[in-house]
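Below is one structure, written out as structure tokens; the observations come after it.
What you see is the complex with one protein chain gone and the rest in place.
Right, chain A next:
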Amino acid sequence: MPLLTLKNIQKIYGSKLTPKIEALKNVSFTVEEGEFIAIMGESGSGKSTLLNLIATLDTPSAGEIILNETPLHDLKSSDISAFRRNKLGFVFQDFNLLNTFTNRDNIYLPLVLSGFKPNEMAERLTKIAPTLGITEILDRYPYESSGGQQQRVAIARAIITQPELLLADEPTGALDSRSSKMIMNLFQTINQQGQTVLMVTHSTKAAAHAKRVLFIKDGIVFHEIYKGDDSYLTFMEKINEMQILLDQGGVNNEL
């Protein structure tokens, strides 16, 4: 049984009065536990829509999403927040940290909402803080931390709940190349420790850290490639080639 299953997902925006936009036509794929998947596509390809649907921030017009045997459309609206908090972790492009909370309290936020005790939270944080390299900045405010540091705090907030699936939306989009590399290495490390990661990006460099890359174009999954035993650079070249092919519209082996 895969961790995440998407079956014939369709998403249409618009109402009776406005012209309809089909953001996702028909998307199906599965994610196994322990995978690290990058979803690539250009702006407007529907990749962010896809992530929002999995994140329960939006609902599909048709089709089914199942996370660990729970069909998302079965969730009651009152349970959605708790579900999001306990089963999913989020990393955003612009970090989404609350400036008036210390870094530590930003990380604790989902745990506090789930009713954890202070010592339990501290225990969990001590486990992950060294890997992320944020031990020194915990009592500072996001405002006083660099972009790379803020994103690492955001990752800590996402994984401290030990989510079944970690979702990342352009996690390196607002960072310089050095910080980006550090963040992507971190994602790899976290994945090696057993965390399933699903990331949306249009950066080839970032995507090359994943184990599998899905390409989305015009609302459908056009193609996918596996890293397998390729080196980072080889995989990156393959991704590049695939993007050029997609641009020319030359790939016909739809999934």
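As a working rule, contacts are C-beta pairs under 8 Å (C-beta built on N, C-alpha and C of every residue); 3 or more make two chains touch, one makes a residue touch a chain; residues count from 1.
Everything below uses one rule, namely that contacts and distances are computed from a predicted model.
Q: I notice the complex is incomplete. Of the names "Membrane protein", "NADH-quinone oxidoreductase, subunit M", "4Fe-4S ferredoxin" or "RNA polymerase sigma factor", which is the UniProt protein name for the chain that's not shown?
A: Going by UniProt, the chain not displayed is called "Membrane protein".
Q: Considering the whole complex, which of A:I21, A:A62, A:L113 or A:I244 touches the chain not shown?
A: Answer from the full complex: A:L113 touches the omitted chain.
Q: Could you tell which one of A:T59, A:T100 or A:T126 touches the chain left off the display?
A: Answer from the full complex: A:T100 touches the omitted chain.
Q: Would you mind spotting which of A:T18, A:S43 or A:S78 touches the chain that isn't drawn?
A: Within the whole complex, the residue contacting the unshown chain is A:S78.
Q: So which bits of chain A touch the chain we can't see?
A: Here the touching residues of chain A are 57, 78, 81-82, 84-86, 88, 90, 92, 96-102, 105, 108-110, 112-113, 115-118, 121, 141, 143-144, 157.
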